[in-house]
Every structure is written in structure tokens, then in C-alpha cells.
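With one protein chain held back, the other chains of the complex are shown just where they sit.
Take a look at subunit A:
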Amino acid sequence: MAHLNARRTLVSTLSRAFSRSFATTSSSRCRFTFALLPTKHVVSLPHSANFPVRSKSSGSSYSPLNDPSPNWSNRPPKETILLDGCDYEHWLIVMEFPDNPKPSEEHMINAYVKTLAQVLGSEEEAKKNIYSVSTSTYTGFGALISEELSYKVKELPGVLWVLPDSYLDVPNKDYGGDLFVDGKVIPRPQYRYSERQPSRNRSRPRHDRRRETMQVERKDYD
């Protein structure tokens, strides 16, 4: 996991989560726990007095440190976890295009339609079932097809990824990209993210703690 580079103004406080450690504890069934402020510990922090306390259902005051026999096994989630908008009928299909010469937007969109047409039978059908396209942030489109058909799309030439699509903009229930309606592209620049780099300067290779993908003792080499 990358670390934010902190000079003196401490920006990096984020922990690296990319670790292969299989240490887990989750024997409590608590789903989403935003605990209430316990009345015992009245904490007089500046600024805290006026802020609304989220009172979602609290799990327990469970802490692995309190648990007499913490069960450090990786328990799978009891209920299926799905991203919002993910229904296994909306699929994100990413295609590959050669770099030189870089094809025009029109060419790419044609390719999308033609590709989907191969599994749906006609370009008409394909145009009806494409709900989003992108040629900038990524080169792909969103299609409304069954899970079974999605496996067929995967095998077509030029197709790089076929992944379950979900809301890019959850509050507005929007799958993102440019809209594609009746064969026409309706651009939505707010969903275009050009060449995103992490906010830290990563121009130089950094030592990554993610090297420690297994639990290995870090030795001091002097």
C-alpha cells in the first residue's frame, strides 16, 4: 500500500492494508457498527461538542482485545456483499485498441456496437442494450445482458475485461460514463477522469511495505 509522503506537514497517516496476513477476527455478527458515544467516557475534545453523533445500530463493544478467545480465522461474510447497482445484469466491458494509430471515438464506439452485436444477433439489439460508453477514462461500454451471455462476450476478440458493473455515482444511482441512447452519445464530462494519478508524488519508485505480503519478520540490517 502506498504511503502518503509526509514532509513535515504530516500528510501520511494512512496505513497499508495490503497485507497477506490471515489474522482476522470477526466472530461478532455486527454488521455495520457506528457506536453511540458511551456515556461513561465523556471526552472533552475541542470541536466535538456540536457534531451530530451517528446513531446507527451499535454492534457490541466487542474488541479483539476483550475477547477471551479471539478466533483468528478468516470468516467469510454471512450475507453476500454487493456493490450498489450491481445486479449481474449490468456489465462493464473493456476493450483493447492498438496504440498507433489511436482510433477515433467514432471508431471505438462502432467497435463496441459490433462486438455486442455478435452475441445479441444484430446491431439494432446491441444499440438498445448499451447504456454507457467511454473512450477517454477507459475504452469500454456498459451493456445490459444476462450473466450467461457475459461469459460469451469474454471470448470475443478485442475484449479485455467483462466485469459486473455497479453505480459509479451511488447517491444518484448512475453507472457513469457517457450515456448511450438510441445510438447517440450524450457526453457527461463529470464522469470523465483523465489520467488519474495518486495525489502523492510517485515519480520515484518507493519502498513498498506491501512487499511484506506474508508475515515476515523485518530484520534490521546494519
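Note that a residue touches a chain if its C-beta (ideal position, glycine included) is under 8 Å from a C-beta of that chain, and two chains touch if they have at least 3 such contacts; residues count from 1.
FYI, contacts and distances are computed from a predicted model.
Participant: Name the omitted chain as UniProt records it, choosing among "Response regulatory domain-containing protein", "Protein unc-119 homolog A", "DYW domain-containing protein" or "2Fe-2S ferredoxin-type domain-containing protein".
Facilitator: "DYW domain-containing protein"
Participant: Per the definition of touch given earlier, which of A:Asp84, A:Glu106 or A:Glu124 contacts the omitted chain?
Facilitator: Of all options in A:Asp84, A:Glu106 or A:Glu124, contact with the hidden chain holds for A:Asp84.
Participant: Residue-wise, where is subunit A in contact with the chain that is not depicted?
Facilitator: Touching the missing chain: residues 1-2, 5-26, 30-35, 37-38, 43, 45-48, 51, 53-54, 59, 61-65, 71-78, 80-84, 86-88, 92, 94, 134, 137-138, 140, 147-148, 151, 160-161, 163-172, 176-177, 191, 193-199, 202, 204-208, 210-222.
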